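In this view, the complex is presented without one of its protein chains, the others remaining in place.
Right after this comes subunit A.
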Amino acid sequence: MTKSNWQEKLNEKLFLISALISIILVFSITLFIFIKGVPAIKEIGLKSFILGAKWKPGNGQYGILPMILGSIYVTIGACIIGVPIGVFTAIYLSEMANKKVVDFLRKVVELLAGIPSVVFGFFGLVTIVPIIDKIFGGGGNSLLASSIILGIMILPTIISISEASMRSVPKEYKEGALALGSTHLDSIFKVILPSASSGIFASIVLALGRAIGETMAIILVSGNTPLIPHSAFDRVRTLTSNIAIEMGYAYGLHQESLFATGVILFVFIMLINGVFIAFSRKVGEANDR
């Protein structure tokens, strides 16, 4: 009896320690990224690092403003393309389609979610980039190509979370609207969408995080020029690609500045995740009530 009691206790401790590992990991990831990146920011100067428009490590110029703007533009572009398509598809899945079609389309969306990012990048490189080049010229590697590929990549996130939040709207709401004489579409747009808006917003925030953190797919279609883009057809480099492209051969301050780029990216991600976690908690509480 005492032996088994002792075993019980030991196992419980083992489970607890495992659970603590996640905390330790998040803590140490944050710590190490900052320890490695902050010295470079200090040396370069925070202002000239994040507001500097010239990235020329060979000349000792480390301004990542083009990459910050690149990341923001690409993410906004992805949302412009991905959000409407995703939300409309979610409306169809939750309000209009019959069960068989829903089951099938869900599998399609799941598949889309599973396709590796490098495959998206390769696909973009061999299809979207040449198409843009043919229509608009300029080589095709561009902000537009990156936005299209990212827009496709965030579709599953938007569709599945938006669909779930629309489904969780009580049936009575819709029935009430229909009974009052509103059309099917009116009941969707004036009753269901507003009630599900916080869930839809959460899906967009989560998608933002995905988009800003994406690396390999973007590298293959964006052209990677570290200059501030002035049109959708300009080449663009994001924070993530800046790290991945130059890490292989960088050393000294150059390498440290790449870790510093990681710090800035990390701050962006933490902001977005913070909003998402706070928001999804609020949604959860509202649903509990």
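In this section, contacts are C-beta pairs under 8 Å (C-beta built on N, C-alpha and C of every residue); 3 or more make two chains touch, one makes a residue touch a chain; residues count from 1.
Everything that follows uses one rule, which is that contacts and distances are computed from a predicted model.
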Undepicted complex member, UniProt protein name, chosen from "TAT-variant-translocated molybdopterin oxidoreductase", "Phosphate transport system permease protein PstA", "Polysulfide reductase NrfD" or "Na(+)/H(+) antiporter subunit B": "Phosphate transport system permease protein PstA"
Touch with the omitted chain, as defined above, among A:Gln61, A:Thr183 or A:Ser231: A:Thr183
Of A:Leu65, A:Leu105 or A:Leu178, the one touching the omitted chain in the full complex: A:Leu105
Interface with the undisplayed chain - residues on subunit A: 4, 7-8, 11-12, 14-16, 18-23, 25-29, 32-33, 36, 84-86, 88-89, 91-92, 96, 105, 107-112, 114-123, 125-127, 152, 155, 159, 183, 185, 189, 206, 209, 212-216, 219-220, 240, 243-244, 247, 259, 262, 265-266, 269, 272-273, 276-277
